[in-house]
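A single protein chain has been omitted from the complex, and every remaining protein chain is retained in its original position.
Labels for the chains are A, B, C and D, by order of writing; each one numbers its residues from 1.
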Amino acid sequence: MSRIGVFICYCGSNIAGTVDVEAVAEMARTLPDVVHVETNKYTCSDPGQEGVRNAIISHEIDRVVVAACSPRMHEPTWRKLLADTPVNPYMLEVANIREQCSWVHKDREVATAKAMDLVKMAVAKVARLQPLHSTEIPVHKKALVIGGGIAGMQTALDIADAGFKVTIVERETSLGGKMVMLDKTFPTMDCSACICTPKMSEVGNHPNITVKSYSEVENVSGYIGNFEVTIREKAKYIDYNLCTGCGACETKCPQKVVNDFEQGMSERTAIYKMFPQAVPAKPVIDAAHCRKLAQGKCGVCAKVCPTGAINYEDEDKLTTETYGAVVFATGYKLIDWKPLYPEYGGGAYPDVITGLQFERLVNASGPTEGHILRPSDNSEPKDVVIIKCVGSRDPNKGKAYCSRACCMYSAKHAHQYLDKVPDGRCYVFYMDVRTPGKGYDEFYMNTLHDGAQYIRGRVSKIYQEGGKLICKGEDTLTSQQVTVEADMVVLETAMVPADGIDELAAKFTVGRDADSWLVEAHAKLRPVETNTAGIYLAGTCQGPKDIPDSVCQAGAAASKVIGLLNKDVLQSNPQISHVNEAICQGDGACVGICPYGAIQIVQKTFRENSRKVTRPVAQVNPGLCQGCGACTVTCRAGAMDLLGYTNESIMREVDALCQW
Amino acid sequence: MSVVEANKTAQVGVPDSWEPKVIAFCCHWCTYTGADLAGLNRMNYPANVRVLRIPCSGRMNPQYVIEALNKGCDGVLVCGCHPGDCHYVTGNYYARRRMMIFKRLLEYEGLEPERFQVRWISGAEAGKFRDTVMSVVEQVRALGPLNLTREIPQFELPAVPDGQEAFNAVPEEVMPEEVSA
Amino acid sequence: MTAQDTIRARARELLENGEVTTFIGWESGRFENQTTPLVITDASDADKLVCNEYCVNTLAKYARDVVTRGKVGMVVRGCDSRGIVRLINDQVINREDVYLIGVGCAGVRDRKTGELLKKCAECRHGDPVICDEMAGDAAGRPQPSERFKEVHEVELMTQPERSRYFEGVYAKCIRCYACRDVCPCCTCRECFVDQRRENWVGKQNNVAENRFYSLTRVMHIADRCIECGECERACPMGLPLMKLNRKVIKDLNDLFGEFESSMTLDEEPGKLITYDLVDCEEFM
Amino acid sequence: MMKYAYFPGCSAETTGKSFTISTSYVADKIGVELVEIPDWNCCGTSAAALTSPELAVALPARSLAISERELPGLDVVAPCAGCYRSLKASLAYARESQENRDQIKRIINAPYEAKADVLTLLEVFESDDVREAITAKVQRKLRCLKVACYYGCAMVRPADVCECDNVEDPQQMDELMRLIGAEPVSWAFKTECCGAAQQMTVPVQAKPMIERIFQNAAANGADCIVTSCPLCMLNLDMREAEINAARVARGEEPFDIPCYYFTELIGLAMGAEPDEVGIGIHFHPAKTLLLQRELDALELEYAENEARAAEERKKAEMAAKIAAKKAEKAAKAAAAKSTDVAAEAEEVAR
Partner (left out) sequence: MRSLNLSAISDADRRACEAIAGEAGVNLKDCYQCGKCTAGCPLADSMDLMPREVIRYLQLGAIDIVLDAKTPWICAQCVVCSSRCPQNVDICSVMRAVRLASKHAGKRPVPEADIFDDEFIANVRAHGVSNEQYLAAFYNLKSGHLMQDMGNATRMLARGLVGPAIHNTKGRANVAAVIDRALEADAERRAKAAETRGGEA
């Protein structure tokens, strides 16, 4: 037998002005199980709350209905109040007789009648509620950052500086990501390496940061505050405790391999550091190309290594640790334009290069030591064409979106080219120039003054004749077909998410959009959070952006993580889904519908009809479930129910309402 | 006289005092917020609607609708966030499919389309909430009381014991023609 | 050798060498044209098995009940096999739990009139969609052209006509739950109607509660219905249940793309537990 | 034996005579039977499309419907690229919906279900069977012949109608050329338009379309252009003289680039005389190049044989040297052993 207390608020004249509060109270007294009804001028005021508290004690009330303003206003107040009383905070129902009654109806009689109904519904529902208890979730004060590019490094540094431990997982053999490949950064033209490599060593030396290079996330389980993550550290074949990074092995290795860091424009050895300033500053052996590992012959590096650090027997290592928060900083790659644009030669012409290749060409530590030379014959190109939006804004062949940074870096490329080849000519084919950033448009205007010829139009075809690359375009501003006989063409290709992002995001149940960019929880208000609590986004994994924006977002993600790690425990929301295992059939319809991956099918053993039966049942992870209730509807037997909004309580409410 | 016919007879004389009953299942994050905003802006709409708060339109079980129609509501409104705005990311996409199928099924069984409606109303669309409520109430009022055989519950025990009612309800000799086929 | 001979021989073998512990088929009653499902555990009973055009029962659901005793051998036609697929996909049984002997089916007949049963006239897959071996050849029946003819007829009625029609249907229902009991999609451990939960479902047999039961049943099987027509055949009151089931299938087809449930073991998740961002919008 | 319904097209007996001759020569050799669709009619080409969409669909549909009735089960081969595109577009329209088919049936007043596919000759030659048959029949490889494979626009575009996956750089003809020993060059104008009808209506403006094609072929080192379309052929081959005249007048080098149908070259490789496959009636002199390249090929072969012989001689010498060394070693070892044995024997004796 429940003992329900009903507290009806006048809210000054806000409610009482339209609703006959005393009549409602009179009616409430007649409702089953109601043992006490009280009206109050301002129930939310201190004396009002005191009254509720006293009534609970003196009438031994175990369920409370408050008829007042919207639960969106004061439900937390009432819950807090009940927490101090013998009544469970979730044995509460609020009847909204202000926003949805007194304020929207003028006729006193009608409004009073409706208020009565709302109280009836609340009483009916509260009678069916059960006490709920939030649990405390411990927070592991350690963060995982996936990706060691500029965004990942910035996030890690910010978190580490706040005093928390951070692990960076980097797939490549060194930190640095894409930024360290760049030559200069717009609009200030400071040297990318000069500002990026100090960050790398800062990360490498930070006492709170562990860098796991050449590593990938293998497996994830758990939830906010408690992500159990298994990391696979790929075999490096070198004992980093012994290696001093002297580089003797690299100079002696006989096997040459195409250098990906230099965008395929030079060669490296099979035992290699990605680039001289790599962090960690120690090499790895590329097992696919190493003669010793692939063919069993060679072993030169082991012979020359002064510390005996080479270990050909090395294997992948799996480690599992628990993290309180995870930040995705997985970055981007450039779209593979070759199969998409056969009209640009589809890769057949060596002097049609990408922007990133240009960055390496113009970089003093690149394959040409900073001299801009054509890959085909190492001659200096005198006519250069830059084509923007290759793969971007092209739903037919590539992506519909704008890659956002290309307008600026193509201007930078034009500027750099004209700077290094003063007698050269540079044509930039564009459709729009988008420069919304501090100092950006000024930079673009400067490039124009440098002499870059901007042609508004997309290039339709590039073909080779007599050693020249003939580019056919239209200058849409004069409505003329135009032709440029170029020596080199730079394609500013679209940014697309890094390889493997789909699989990785699926492991963490982080949402992706149609182009596989990771989806933030709210485009405006929660831009660095994901829909999975405890997982945050930094940098281009969320969408194309430039370095300032990436760093900015990295800081924002870090502050969210710091806020989380500062807490010792989290209060769980107890209004979550609950499985009645006796009737759960385990067919898994609920599993796929859960946006948080909170439901799993597990095999459980029961005693049924005096036999042991092992059968599949659904299991809700209370850390992940957010209480939307979508799963409950898929459960035909009703084994899945949402605490606080149970099927029974809603049906009771419907019934109560139907009687008015 | 069969139940069906009895119900029809009852409807001939709709009492003047009859007011439509409409229940609105509203998602906590969007439509319930929008309804609150309508209050804050002191908008006016008919009192024939009662809002029942659910966490998400994805929580909306078709059984609630049948229950409401069976037990005395003349119209049911289900409201949620606009597609793409769901607080729980995907709830309203599932609701959209389920409600679309269910609405078609109800109409197939002879329910007037106006009696079961679904709307996406955001937390900012107080005006849309008001307009929706007004139009639904007016549409339902125009249709009159729901012409379904129902079981209106009493708060106390049902007046007729189960077996008795069932016995009365299905006299075999007056089975409607079209069913026996 | 007829299919029936093959079935008997194989059932005997399977039971004798212990590959299955139970075998499900049909047996004749007093007359050849009166058959009932038969569950045997003894190889010597194998000759009781029959397979003719009066085997009206779809066997799938029986697998669920006997599978706890060990591996089950059974005869499957199109409908039986799709029922089995349904049970497997709903995790009720495992594929390894059953050994399926397929037979092609050209439809079964009413034992009184000798006419093709309605469910068979409407059947789209007479041949098994999965089986471990075939007894005899596939029947390869052509699919009937109008899958939704009945539904269309009802749709053409006026609203009051439809309302009256279904009121009549529900007035006639006796809530015996035969439709549920034969349905291979109705596999809940405890059906919602059997639960003792306040306000969840009323137990009274009246039009309103019958409607509640029926609509809920339809929504529960919606995207999983295999269109075997057993519910309609089993209904002692002759209620047109497939008109409801197919209405939902038709709408799902029209709105979210053509599909047929339970055709393969690796089928896509159901239409009602998936969504598409660009689903059409009928509400606004 | 592969069998197809054959849609010759209006040019088959006139301007495209060489194509018809060489096609039937090759088809005979490799066992592809082409059955002419009885009472076929003109496909309407772009003229119909530019007159009325209904007409563009109806004209090809009439021939396809006849083929469906008279040659059931056979896919239709249309060697002319213009015909191919018209037929294929009409077929695509018919396959879109029952409604479309009903409309077509009304207009052509005949039953038509759009069952058969429409293929180019290249598609027929793409199959493994045909390729094997060609390989088996090749008598002399056309080595040293550098060909620019020219597909034209109608065979590849629109990509969705022509079901072409690489509209900028198709490869079927290049593959065939490799098969008969010729050397396809990589060039950029494989699918650029030569402006067939435009050469009539806007002749002055359309000339550069042809010139550019020759230009790029020449720039990429091609000896000749190989095509699969009689319209392209006529345009390129017949008008090369006009273009050359204009070039000479401008003081530029004239082109000397003969054009061939790919079937002609396959026929040659199978041992046909140039006249047998219609090369004799080309406009631009087309035999000299072939003779020259045949000579080159012989020379090349001779040089290769020489080189091979020299290589073998070298190898034999090396082997002989190694053998001699080995023998020497063995002899030495034997000698040493025998002394050892002798010494041992001595010791034993002692």
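To be clear about the criterion, a contact is a pair of C-beta atoms (placed from the backbone, for glycine too) under 8 Å apart; a residue touches a chain by one contact, two chains touch by 3 or more.
What you are looking at is a predicted structure, and each value in this text was computed from that prediction instead of being measured.
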Report task. Sort by label and list the shown chains the missing chain touches. Result -> A, D
Report summary line: Out of D:Ala136, D:Ala159, D:Ala303 or D:Ala335, only one touches the absent chain, namely D:Ala159
Query raised in the report: Which one, A:Met73, A:Ala162 or A:Met431, makes contact with the chain that was left out?
Result: A:Met431
Query - Listed residues A:Gln481, A:Ser516 or A:Asn566, member touching the removed chain - result: A:Gln481
Query raised in the report: Going by the touch rule given at the top, which residues of chain A touch the chain that is not shown?
Result: 343, 389, 393-398, 431, 456-461, 472-476, 479, 481-482
Query - Residues in chain D touching the chain absent from view - result: 10-11, 13-15, 17, 38-42, 44-55, 57-59, 62, 103, 106-109, 153-154, 157-159, 167, 191-193, 195-198, 200-206, 208-209, 212, 238-239, 281, 283
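Convention: only the chains that are shown with their structure count from here on.
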Report task. Could you let me know which interface, B-C or A-C, is made of more C-beta pairs in contact? Result -> B-C
Query raised in the report: Taking every chain's C-alpha mean, which one sits closest to the mean of all protein C-alpha atoms?
Result: A
Query - Whole-Å separation of chain centres (CA-atom averages), chain B against chain C - result: 32
Requested in this report: Can you check how far apart chain A and chain D are, centre to centre, with Cα atoms defining each centre and the answer in Å?
Outcome: 52
Report task. Would you pick out the residues of chain C that each touch at least 2 other chains? Result -> 199, 272-273, 277
Query - Shared-contact residues (touching 2 or more other chains) in chain D - result: none
Requested in this report: Write out the stretch or stretches of chain D touching chain A in their complex.
Outcome: 166-169, 186-189, 215-216, 219-220
Report task. Enumerate the contact residues on chain B facing chain C in the complex. Result -> 2-4, 7, 62-63, 66-67, 70-71, 83-84, 90, 93-94, 96-112, 117-120, 147-151, 158, 162, 165-166, 169-170, 175-176, 178-180
Requested in this report: Provide the residue numbers of chain C that touch chain A in the complex, in ascending order.
Outcome: 89-92, 187-192, 195, 197-200, 220, 269-270, 272-274, 277
